[in-house]
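All protein chains but one are shown in place.
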Amino acid sequence: MRTKPQPTTAIATSDSKTIRVRGHDLVEELIGQATFTEMFLLQLTGKRPTPTQVRILDAVLVTLMEHGLTPSVIATRLIYHSAPDALQAAVAAGLLGVGTTFIGTMEGCAALLEEMLAAPEGLEARARDIALRHKEAGKPVHGFGHPHHKPDDPRTPRMLAVAEGQDVPGRHIAALKMLSAQVDAVYGRHVTINATGASAALLGEIGIPQKVMRGVAVVSRSAGLVGHIYEESQQPSAAFIWETVDEAIPYRAQDAA
Amino acid sequence: MRTKPQPTTAIATSDSKTIRVRGHDLVEELIGQATFTEMFLLQLTGKRPTPTQVRILDAVLVTLMEHGLTPSVIATRLIYHSAPDALQAAVAAGLLGVGTTFIGTMEGCAALLEEMLAAPEGLEARARDIALRHKEAGKPVHGFGHPHHKPDDPRTPRMLAVAEGQDVPGRHIAALKMLSAQVDAVYGRHVTINATGASAALLGEIGIPQKVMRGVAVVSRSAGLVGHIYEESQQPSAAFIWETVDEAIPYRAQDAA
Amino acid sequence: MRTKPQPTTAIATSDSKTIRVRGHDLVEELIGQATFTEMFLLQLTGKRPTPTQVRILDAVLVTLMEHGLTPSVIATRLIYHSAPDALQAAVAAGLLGVGTTFIGTMEGCAALLEEMLAAPEGLEARARDIALRHKEAGKPVHGFGHPHHKPDDPRTPRMLAVAEGQDVPGRHIAALKMLSAQVDAVYGRHVTINATGASAALLGEIGIPQKVMRGVAVVSRSAGLVGHIYEESQQPSAAFIWETVDEAIPYRAQDAA
Partner (left out) sequence: MRTKPQPTTAIATSDSKTIRVRGHDLVEELIGQATFTEMFLLQLTGKRPTPTQVRILDAVLVTLMEHGLTPSVIATRLIYHSAPDALQAAVAAGLLGVGTTFIGTMEGCAALLEEMLAAPEGLEARARDIALRHKEAGKPVHGFGHPHHKPDDPRTPRMLAVAEGQDVPGRHIAALKMLSAQVDAVYGRHVTINATGASAALLGEIGIPQKVMRGVAVVSRSAGLVGHIYEESQQPSAAFIWETVDEAIPYRAQDAA
């Protein structure tokens, strides 16, 4: 006896001759006509995207795809070496690193922007309050600061410029800039808006729900990781990485207990 | 003491002010200028893609993104329900299903096309030989046949038409069509070229190495799965799926041994 | 130039003739002498376990291994069907479901027990406070309640009896029982301690850190999932599951937008 309510799906249906995705005929309307980014937005939002949405999502996807030999990339290369016949597993291993430490700050920043936009006292007062409470707690503000890109993350102004060249409401970008001003004032020094902070604002402008923003990073990174797998297949690094790490981390003897 | 040769990477490098990907300045040349699909091709091949490459890769990425409640989608929805704070894990779980049973046939078909294109006796003779040896072994020819899309997979002619409208060498498509003709002749009935067969030919035309073709499907499916995660977050199905499966598969008592 | 402090590892080292794990010679002292559970405790804690630790960890590992066609099991069976040559991927897909919704409550309950044990006002007052604040917030108390095992989870008394038959300090068990009494009093009805609640207390008694308790469930479930993979290989269910789910969840048309 079923006790759970029956769900439905609005994403896709098919029969022998037709596949419909989000109300569109895949063959007649989408293949050869939509780009990947348009199709991703249709899949996610259920609506044909505007050119502005496409351009902004492309900017975010391009920004997040690649940043060298990151933890995700190293994991992917090692797992590909261990299981070369299951490429999907190597990609999955790397994607499991798209977690709270790095990319999750995008969602954290988006939550702060939403909090500011809903605050009855206005952007400035709430931004100051956010900066103060993070400083007091000794916690970094999500979307701000970068270990290498100092004093400024070079991606951020370019990302914001892309959005500002488009027809967007601008509320999330305005909130991010206000938060940046208050962070600098409260901390008494300039702290860069980083690429995840800019991504949070851009994705907010085009209506990507905060709860699946991490999914945008997952998609972008999956493409980046496939590129690393191909390079790994042509010029293997995994055995070298293994040896290098093993030598770099010494064994600390403990008494047998 | 290092024993492994030192590898290098040609993908990316960065300093505090600059990020270079495949020889291009990410900020100055790519963000806001390249689409996701262009960036993916640059990341994978190391070269700026041609419009033809972009258009064909988009067609493949759009085709493979979504096909309803597949095993990958079901796995993703169940894992999202079990670990909603780790969206990347739900995507990874579904991507682990981009394996040999379904998508892997793309690589198998690509290998047959490569075999034909390298055969000294020519396409037709080798295609006939391939069809015969599969029939004798009782094995399906990779890239042919579909359980639901009969007699023809509707995606295939559209995908081929997209490629034929572009400036491509056409060798892989010609090989696929020849193989199709010989499969029909040898089996004595029409067997559709399916979407993975068409994908193999299209990706071959634009120079995607056979060994990472599965990666194209992984990227496309990652976007599809993010769409399902968002729908799952709005209208949960996982508890219903669990209950439905549990009721549909009865327990078969065995004696305690 | 290295900026990060160099870590060390105390887990293992080896040369051509010897492998040492936690200070013990793997060949001379462990293989053929230690059980899996003893080795797991040595690996995790760095110390040879007591018989009490082994017996209690065995009880938890046995309890959590199997509970029928759970979301994790369904995901594993579907992924095994999609990628049968990568068994590790099918196990990994299922393990990704050992997340916050079900198993994570073990850690949540352990945190409550630690809070009680550290409370200056004593167990009873803090237990009452915990029960009250959960009731007011309308949130379930981690480690309490079960959708099917009502009014009582049959595993719990047995697990507690195993621990009480051993030489353990008993502080975590006492805390759990006090919390149970206060939950019943505050909610005005009996709410069962479930198996994750009992696991939290038992693992606390033997010194397993709260932060890796989920790892115990991961290990136990990995064995359970391997059993399901073998049954799936002998009597496939994945195609049936796919069809069943696809039929049970109808498509909800939306207008093309």
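Which chain is which? They are A, B and C, in the order written, and residues in each are numbered from 1.
Quick note on the criterion: a residue touches a chain if its C-beta (ideal position, glycine included) is under 8 Å from a C-beta of that chain, and two chains touch if they have at least 3 such contacts.
Owing to the predicted nature of the structure, the values given are computational and were not obtained by experimental measurement.
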item: Absent-chain contact - pick from C:96, C:110 or C:176; value: C:96
item: Options C:86, C:127, C:186 or C:249, residue touching the unrepresented chain; value: C:86
item: Residue of B:83, B:159, B:173 or B:241 in touch with the missing chain, whole complex considered; value: B:83
item: Missing-partner contacts on chain B, residue numbers; value: 6-10, 12-13, 22-24, 46-48, 83, 85-86, 88-89, 92, 248-257
item: Touching residues (missing chain, whole complex) on chain C; value: 2-19, 21, 26-28, 30-32, 34-37, 39-40, 43-44, 55, 57-59, 61-63, 65-69, 86-89, 91-93, 95-99, 148-150, 154-155, 158-159, 161-162, 165, 209, 211-212, 214-216, 218-220, 222-224, 226-231, 233, 235-237, 239-240, 243-244, 247
item: Residue ranges of chain A at the interface with the undisplayed chain; value: 68-72, 74-75, 78-79, 81-86, 89-90, 92-93, 96-102, 104, 237-238, 240-242, 244-246, 248-249
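Here is the rule we use: only the chains that are shown with their structure count from here on.
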item: Multi-partner residues of chain C (each touching 2 or more other chains); value: 83, 85-86, 89, 92, 248-249
